[in-house]
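Yeah, one chain of the complex is gone here, protein chain that is, but the others are all in their spots.
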Amino acid sequence: MAIKKPLGDRVLVKPLEPKEVKKGEIIIPDTAKEKSQEGKVIEVGRGKMLEDGKVVPLEVKKGDRVLYKEYGGTEIKIEAEKYLILEGEDILAILK
Amino acid sequence: MAIKKPLGDRVLVKPLEPKEVKKGEIIIPDTAKEKSQEGKVIEVGRGKMLEDGKVVPLEVKKGDRVLYKEYGGTEIKIEAEKYLILEGEDILAILK
Amino acid sequence: MAIKKPLGDRVLVKPLEPKEVKKGEIIIPDTAKEKSQEGKVIEVGRGKMLEDGKVVPLEVKKGDRVLYKEYGGTEIKIEAEKYLILEGEDILAILK
Amino acid sequence: MAIKKPLGDRVLVKPLEPKEVKKGEIIIPDTAKEKSQEGKVIEVGRGKMLEDGKVVPLEVKKGDRVLYKEYGGTEIKIEAEKYLILEGEDILAILK
Amino acid sequence: MAIKKPLGDRVLVKPLEPKEVKKGEIIIPDTAKEKSQEGKVIEVGRGKMLEDGKVVPLEVKKGDRVLYKEYGGTEIKIEAEKYLILEGEDILAILK
Amino acid sequence: MAIKKPLGDRVLVKPLEPKEVKKGEIIIPDTAKEKSQEGKVIEVGRGKMLEDGKVVPLEVKKGDRVLYKEYGGTEIKIEAEKYLILEGEDILAILK
Partner (left out) sequence: MAIKKPLGDRVLVKPLEPKEVKKGEIIIPDTAKEKSQEGKVIEVGRGKMLEDGKVVPLEVKKGDRVLYKEYGGTEIKIEAEKYLILEGEDILAILK
């Protein structure tokens, strides 16, 4: 894996293709609203730096399945697989 | 239910269709103004992080009927039902 | 009444129609400037949260007649009557 | 007078028509720059709330003649007279 | 003089016409860049209010010759003479 | 080398051309998303100044291979070689 550590409150996420989404949990965004997508957290940065320099860890951790805003982040390819580097605030929820 | 925990001050809301709105409480937004809609709070995030890292719980709790800004949030579908993930500030009021 | 509590520093206001405005107090906005309108405060939120998490109560209270910016807020109807949910800062002045 | 108290750091001002401006003090804004106008302070709000909740009184007081930005504020009419509700920062200077 | 006191960190400045600029100091702004102009400080406000309510005096004082951003400020005329009310940050430098 | 020290939290980076990227680590941005590129950190500024004046060192150090936002930064040439001066927040991750 090429990514050692995302910086700040960034998170490396592997998007889950619709076929990988388990039955009974299908999440399909509607048209008028902001869209979201499922993914798996691969690596997390050290956290968000507050105004006094203190660093607060992220709410998500390695291995979490998450829902994130579809149009956020920077897309990269590692060994032909698509990954995303997201800002912490692009992640909407942790999934069961 | 697929959503375990909305992040930050986000809230998972089930929109209430007009037919579910009880009589004597019909809320119909007018044309010129920002619109709103009724919903039920299904799950709440841990709260809003202040600049010193302290987390303040939301004013709404699981089960509350709320009024929220119509154009806020991210729409998702869970087992064919529509839900919304809203930012805390998209919620305008708690309903009786 | 359907609204139990506006959230944050929001205020539920009943707009006063021009005919309800008492004589000798007619307030008619001019064309070039931001417009305002009179209303009565029906319910107030708990107040504005400061950056340290402290909540400061609003300057207006239930029953106050107020002047507010005409284009602010979210319009709702409760039992066929028009109401507004305003942010605290949309309210310009308390009227006598 | 219908206005009891402007809210926050707002100020109720009576614009002074050019004819009321005393001789030797004529203030005529040029074309390319932001324009200003003279007025008299009728009522002041309690002041500006700082981030820690402390309220700082305004620099102007009831009765002051002031110079304010021409395009700021909300215009109202009270008993056929034009008044303005200005934000504290729309007032540029106190006049002699 | 009609202006008693500029408010906040504002400064009353008398623009110096090119002919008044001393020889060997001609300051002519180029075309592509933000332009500047020379002036003389006539009156200064009490200073800039910080977030904790403390007021910090301006770096310029009455009588200083200054260089300011050409497109800042509000232009006024006092007894047929042109003056400017500038924000403190519109002033770029003190001149010798 | 002409650059002695980048200022603040800026970082001097030498972009790595695709041919220099090691096998099994090819990073190719897709079309719809923000793009990124690999580079090597040549020099780092002293860090980011917080609101209380304290300076926090950067997460990256001289010699790190990093992934940065493609459209950030200022491009310079030193002895015919292309370099970039990036803001600290333009750097997305440290690479292995």
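Letters A, B, C, D, E and F name the chains as they come in the text, with residue numbers starting at 1 for each one.
One rule holds in what follows: contacts are C-beta pairs under 8 Å (C-beta built on N, C-alpha and C of every residue); 3 or more make two chains touch, one makes a residue touch a chain.
Everything numeric here is computed off the predicted structure, so don't read it as measured data.
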Residue among F:12, F:41 or F:67 that touches the chain left out of view: F:12
Sites on subunit F contacted by the missing partner chain, in the whole complex: 1-8, 10, 12, 46, 49, 51-53, 73-80, 82, 84-85
Touching residues on subunit E - with respect to the absent chain: 24-30, 32-36, 50-52, 54, 56, 59-60, 67, 69, 89, 91-96
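What we mean here is this: only the chains that are shown with their structure count from here on.
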Euclidean distance of C-alpha centroids - subunit A vs subunit B, Å: 22
For subunit C, residues that touch 2 or more chains besides their own: 51-52
Pairwise touch network: line, ring, star, complete, or other: line
All touching chain pairs, where touch follows the definition stated at the start: A-B, A-F, B-C, C-D, D-E
